[in-house]
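Here's the structure we're looking at; comments come further down.
Only one protein chain is missing from this complex, and each of the others stays in its spot.
Note that the chains are named A, B and C in the order they appear, and that numbering of residues resets to 1 at the start of each chain.
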Amino acid sequence: MAGFLLSDLPLDIASLRAQVLDRRAGGYASFEGWVRDHHAGRAVDGLDYEAYATLAEREGERVIAEAKARFDVIEACCAHRVGTLAIGDLAVWVGVSAAHRGAAFDACRYIIDETKRRVPIWKREHYREGDADWLHPMAEEA
Amino acid sequence: MAGFLLSDLPLDIASLRAQVLDRRAGGYASFEGWVRDHHAGRAVDGLDYEAYATLAEREGERVIAEAKARFDVIEACCAHRVGTLAIGDLAVWVGVSAAHRGAAFDACRYIIDETKRRVPIWKREHYREGDADWLHPMAEEA
Amino acid sequence: MADVTLLYFASLRERAGVDSETVSTAAADLAGVYDEAQARHGFSWPRGHLRVAMDGEFARWDDVPKAGSEIAFIPPVSGG
Partner (left out) sequence: MADVTLLYFASLRERAGVDSETVSTAAADLAGVYDEAQARHGFSWPRGHLRVAMDGEFARWDDVPKAGSEIAFIPPVSGG
């Protein structure tokens, strides 16, 4: 199973979740990032995600491998949308199974934090007022 | 919506998750506790959960209310099975939506930790060797 | 004497052989009610390892048993 996936199509949570299920697992933590209707005080209508796909998949796989090395987990996966998304759409999904819940939570948080920090994917917000902007947060405000 | 539910029937994750979706939410953290095939070195075939339902629902609602007061979340819910479960069955589900992921993770973890610590529900494990035992962990080993 | 209903769960229920029973008690507090039940059923749990509830809310061991109330002894929980 790929640990990190980019997808042009809506993410299917049930089938993603099924990839990390395991009889040895007692705990499963997941994170979903949804498109919000506002950001930094502005009303948002939707957004585009663009990725440098080759590098995003490699860097994403490294993030997953690091999480598996650092935390006592059984399986871990992250999937990220690219393309145009509407309010409420699922932008990113992370799922981690582990024998115990602490490791599942810690690994899940590590994966989403590092994905947002390092994986070359960019968001362009469409504002209700008609304009749009690429988001390029400096590290200290990310 | 009830914040804490006990259920005799299998938990339907999709409909539970739908209860915490919100247009204002950017992040969603969830936790699932599954029945593992082993515990404390013994092979497990399945288990029963028994609850003091009146108090469990009240105490569970208090846990949810505390999580909403402590963390900046939008919606939070916990559902716990009672009755007989097989390996791989979903025993407990927690879902939290928030504007930002940190609060969603923190509240989700608070809810499962406090539920396990305080809510009057008990687990009886069926071992593959044929015997069964109620689990009554002392606080320090819970 | 107060008539109260005692509720048993998990290993306490198995040991008592019933999930509830109505008893008349002269105990001054809930601690005394547990001591009576412990003597009757041979519960191995020291009181300090249990919590107690009255009428669906957690209570204190020095609370007075109310006539007609439901009293539950709560062994360490293991949900989740």
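Following the convention adopted for this analysis, contacts are C-beta pairs under 8 Å (C-beta built on N, C-alpha and C of every residue); 3 or more make two chains touch, one makes a residue touch a chain.
The structure displayed is predicted, hence computed values, not measured ones.
Undergrad: Using the touch definition given at the top, which of the shown chains does the missing chain touch?
TA: A
Undergrad: Taking the full complex into account, find the residue in A:25, A:51 or A:108 that is in contact with the omitted chain.
TA: The one listed residue touching the chain not shown is A:51.
Undergrad: Looking beyond the chains shown, say which of A:5, A:20, A:73 or A:91 touches the absent one.
TA: Only one of A:5, A:20, A:73 or A:91 touches the chain omitted from view, namely A:91.
Undergrad: Over the whole complex, note the residues of chain A touching the chain we left out.
TA: Touch set of chain A with respect to the missing chain: 33, 49-52, 54-56, 58-59, 80, 91-92, 112, 115-124, 134-139, 142.
In this text, only the chains that are shown with their structure count from here on.
Undergrad: So what's the Cα centroid distance for chain A and chain B, whole Å?
TA: About 24 Å separates the centre of chain A from that of chain B.
Undergrad: At which residue positions does chain C touch at least two other chains?
TA: Within chain C, no residue contacts more than one other chain.
Undergrad: For chain B, which residues are shared contacts with two or more other chains?
TA: 33, 112
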